[in-house]
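The other protein chains are all here in position, but one chain of the complex has been omitted.
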Amino acid sequence: MAFIKLDSASKIYETAQALRGVDLEVEQGQWLNIVGPSGSGKSTLLNVIGGLDSLSSGNVVIDGAEITGLSEDAMAVFRRERIGFVFQQAHLIPYLNAVENVMLSQYFHSMSDEDEAIEALKRVGLGHRLTHRPSQLSGGEQQRVCIARALINSPKLLLADEPTGNLDRENTRIILELLKKLHQEEHFTIILVTHDPFVSQWGQRIITMEDGKIKCDEFICYL
Amino acid sequence: MSSSVIYEAFWVGLKEALKAGLVWIVLFSFLQVIDRKKLSGFFLYGILLALICPLYVFTLPVTPQLKELISRSIDTSFALFFILSAFLLAHGSGMNLLGAIERAFGKTVIAAPVLLLLSALYFAPDFAGNSVFLMELAEVKESPAAVYISATAGIVFGLAAFYAARKKIRVDFIGSFFGLPQLFLFIAMIKLLGGGIKGFSGISLIPSVQTGFMKFFHDFVHQVFVILMVPDHPLLKTTAWNFIGILFGPNFSSVAALAALLAIPMLFLSHSFLGPVPEPEAETPADRRKIKGLFMSDRKRKAVSVLLFVIFIVVAWFSESGENISKLYIPKPRPVVEDKGTVMIPLKDPTMDVRDGALYKFSLSYRGEEMRILVIKKDDGKLSVCLDACEICPPRGYGQKQGFVVCIYCNTPIPVATLGQPGGCNPIPLHVLIDDNFIRIDVSEILQKWDYVKSGKGKESVK
Partner (left out) sequence: MVFSVAIGTAMAASLIALSMDVSSKVSNELRAFGANILVEPKIEGLADITGQKRYLRQDDIVKSKVIFWRHNILGVAPFLESEATSVFGGKKEHVKLLGIWYSKKLPLPGETETFEAGVKSVSPWWNVNGAWPDSNSRNVAVGVSFASRSGVKKGDSLKLDGADFVVSGIVDTGGAEDDQVLMDIDTLQEFKGLRGKVSKVLVSALTTPMDEFAYKDQTTMSKAEYEKWYCTGYVTSIAKQLEEVFHNSRVKPIWQVAATEGKVLEKLSFLMYLLCFISLSASALGVSTTMIMSLLRRVDEIGLMKAVGADSAKIIAIFLSEGVVIGIAGGFAGYLLSIGAAKFIGIKVFNTAFEHRAVLFPVALGSALFISLSGMVLPIKRALRIKSAVVLKGSE
């Protein structure tokens, strides 16, 4: 049984059809990159898997749980226990420092634990930046806080939507190296959306979306 | 008047129904959460069992002894539930005892009869008390049927409200707030707030809990003194007693009683919010946190009902003592005995001072009858000693309100300055001897005047 299974998933917005009957299976621990032009439906696909958006038809099963049709609160519980998110923008709370931003995620999950949050930040190489506000951190550092936040609750699935979209090549490399290290240590599944060919080469599988459909699905060598 | 009697009867019925309904919902939710839903039937049988009590009471004449007995049993049943809950709360930290009880709860053989008995014990005194109250209401009214029908309507209405609401009530949600101790505490709280029955000496349970504590303190200190063999020392008689007397004063004992009542719930609360959390075994730190989080949130949930209890008690307690000023204050009669044809009432003892301006009542049981005497200090400093009855009204006695003495039966206020003068709705004055320590009254004086009241001759003379 595949870890993620999408069955003829379709999403229709008022103006356009973002997904047109996508079938997809992802194994546990796989690093999958989704590429494709703007408006090809790759972000929608990610949001649907993460339960941030609902399908118009078809269904999604993640880790044996059918998430189509769950209530919003049930979806929130599902997200906080099994999924971590990284977005293009950092979306850190501006008036909380790095540790507190990580602790917020702990708080919504169950309860906050400062030591654990500090440990997590050290693992992403921010041991010296614990009490800095987001505005005092560089873009790359902010994104690393986001990764720490996303992984703090030991999710089985990490969803990243253009995590390096705002970063230069150097920082992109740092982030990707970090993800790779954590992926190898903890064996969570990664689904990463990008339009950067450099980024898409990191991982085990690339699917190319076009016009709401999977156009190409290839396995690559894991760097 | 007539319609207010009907209204009161309706309210009595409604109140009992609401009380039963509330306890029922919470108990049912609790049983559902621990997956023992079937036990709830025994609670209902318990209520039915309790109904025997009022049926029996209806056949009895209303006497002060009966009312006393009932109000005692209401107190006792409150105490039973409160002590049970306090005991369990105290054990809330070490869950062993609870585990044992919960295991017992798993066995229908044990749980069912206990539940049946508790339910019957809980409702029987209240039902009986309300029956007496209804009988008294019916006495005023020409057609008692109307009173009883109205009370029944109240019950039916209350039950119907719960029946209508049953689909809307989220049983599992309510149940998640209750553990066994919380359940008992909640039930005790319902009793404390809704268990008061009109027409009884303690209008509500709170003052009676207060006096109960006052008495307990007094007896306790007294016993200690007896053991230490100091009571007869002359020094103690005056200065020290005055000082120790503070301990028995209404203010101190009210606060002390409140503290005693709240000590264990407070302890439980502090434990719930601050107590250590066991470190669980789990694969990842996140899982460990999740287990801990669930444990803590459950603990906090269970603390909510206790917190509510604490808040309710504090508010009710102080609003009660605040209302004493505007409400009719009806003291509980203190028993006195006759000795060689004379009744002696002490002017002062550690629990009271009849010259403090408050109304005092004393009751004398003689020839199987209870006669009440009231004592109050007038503005000119003289003590006025009268029967707790006037010539014309049925002998319900008097209360005190804003510097007046008020007839409980006809609600007529009487200036304290005119006490001791016969006539009107004034209490019948008694010829007494007052010395430094005692009020002395001839029993024959009391008997003769009380008989006069009972015969209703005063009424004839007015007409």
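Chains here go by letter, A and B, matching the order in which they are written, and residues are numbered from 1 within each.
FYI, a residue touches a chain if its C-beta (ideal position, glycine included) is under 8 Å from a C-beta of that chain, and two chains touch if they have at least 3 such contacts.
Worth saying up front: this structure is predicted, and the values here are computed from it rather than measured.
Within the set B:40, B:342 or B:418, the residue that contacts the chain not displayed is B:418. Shown as candidates are A:89, A:138 or A:184; the residue that touches the absent chain is A:89. Seen from chain A, the chain kept out of the figure touches residues 38, 43, 47, 50, 52-53, 72-73, 76-77, 79-81, 85, 87-89, 91, 93, 104-105, 108-109, 149, 153, 162. Seen across the whole complex, the unshown chain contacts chain B at 1-4, 139-142, 390, 392-393, 404, 409-415, 418, 421, 423-426, 459, 462-463.
Methods note: only the chains that are shown with their structure count from here on.
Between chain A and chain B the centroid-to-centroid distance comes to 62 Å (mean Cα coordinates, whole Å). Those residues of chain B that touch chain A in the complex are listed here as 284-287, 289-290, 292-294, 296. Across the complex, chain B is touched by residues 81, 106, 109-111, 113, 116, 152-154 of chain A.
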